[in-house]
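Quick one: structure below, then a few questions.
Only a single protein chain was left out; the remaining protein chains are all shown in position.
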Amino acid sequence: MKRILPHPVLAGFLLILWLVLQQSAGLGHILLGGAIAIVASLAAHAVIPEPVTLRRPLKFVQLLVVAGIDIIRSNLAVLSVLLHPRPRPTAGFIEMKLELTNTFGLAILACILTATPGSAWLEYDREKSSVLIHVFDLVDANEWARTIKARYETLLLEVFQ
Amino acid sequence: MIADLPLWLSILVSAGVLAGALLTMAGCLGLVRLRDFYLRIHAPTMGTSMGGGLILLASAIYFTLTQQRLVVHEIAIFLFVTVTTPVTLMLLARATLFRDRAAGFTATGPDAAPKERPEVAD
């Protein structure tokens, strides 16, 4: 099993994407999509040797919901700043330490933070395990760091580590 | 031609398209009005996260109801856009940090955040 399917999460995701692109869930599409997913995940095994493990999938869904709500709130906040006749956001850089070291967890955290209009992930330093974030409307840097830790990092730690 | 829809549904689709377009336009105008690159990097994400999401959702609702079957192509586009844009923005931000540090607009230390940069062309 491990030899044929080194990346089950990736293969499942590829199969779902294939079915969405084909807009049907017929047997032929499932068979072809499954074959493509297995071949692609075997090819990916050469590049990504360590397997992706979702330890608690429900927590992952919860993370996606939390991130979605935050993205909507942040969109409205940035919109209200931009609609101001002279936008003067109090932007600033935050440098914060992260406990999360898993590569996939970090990638997901980076995607969430950058997809949120109010914040952008700039750079991660692996040796110091610290990250540089730019915030559009910065009021209190410590509070931002605490919010990121509480809302995303704890969930990601439970899912990936 | 646009197919005939019940009134409440056409209002729903219209609202989604209009709100999404408004958010995207605000983001693009922000690209013009904000004064520093690190501020401008926040503007296009409005179009790719919620603006694009609303337009694609409206499109999915419209086609699902007029074609009498589930049309979910939009999910694939939304996934591509929301996953790929952060990657490009991060790369761009890192390139900018690299260039700023190389040009000497840094505070103390190699990892400190860059200072406010003069807006001159290069």
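Note that the chains are named A and B in the order they appear, and that numbering of residues resets to 1 at the start of each chain.
As a convention for this text, contacts are C-beta pairs under 8 Å (C-beta built on N, C-alpha and C of every residue); 3 or more make two chains touch, one makes a residue touch a chain.
Assume contacts and distances are computed from a predicted model.
In the listed set "Potassium-transporting ATPase ATP-binding subunit", "Cytochrome c oxidase subunit 2A", "Monovalent cation/H+ antiporter subunit F" or "Homoserine O-succinyltransferase", the entry agreeing with the UniProt name of the missing subunit chain is "Monovalent cation/H+ antiporter subunit F". Although one chain is omitted from the display, it touches the following shown chains in the full assembly: B. The chain not shown here touches subunit B at positions 1-7, 9-11, 13-15, 17-18, 20-22, 24-25, 27-29, 31-32, 37, 40-41, 43-44, 47-48, 51-52, 55-56, 58-59, 62-63, 66, 71, 73-74, 76-77, 80-81, 84-85, 87-89, 91-92, 94-96, 98-99, 119-122.
One rule holds in what follows: only the chains that are shown with their structure count from here on.
Chain centres here are Cα means. That of subunit A falls 16 Å from that of subunit B.
Those residues of subunit A whose C-beta lies close enough to touch subunit B in the complex are 17, 20-21, 23, 71-72, 75, 78-79, 82-83, 87, 89, 91, 93, 95, 110-111, 113-123, 125, 128, 132, 134, 136.
Residues of subunit B that touch subunit A in their complex: 23, 26-27, 29-30, 33-34, 36, 38-39, 41-43, 45-46, 48-51, 70-73, 75-76, 79, 82-83, 85-87, 89-90, 93-94, 97, 111, 113.
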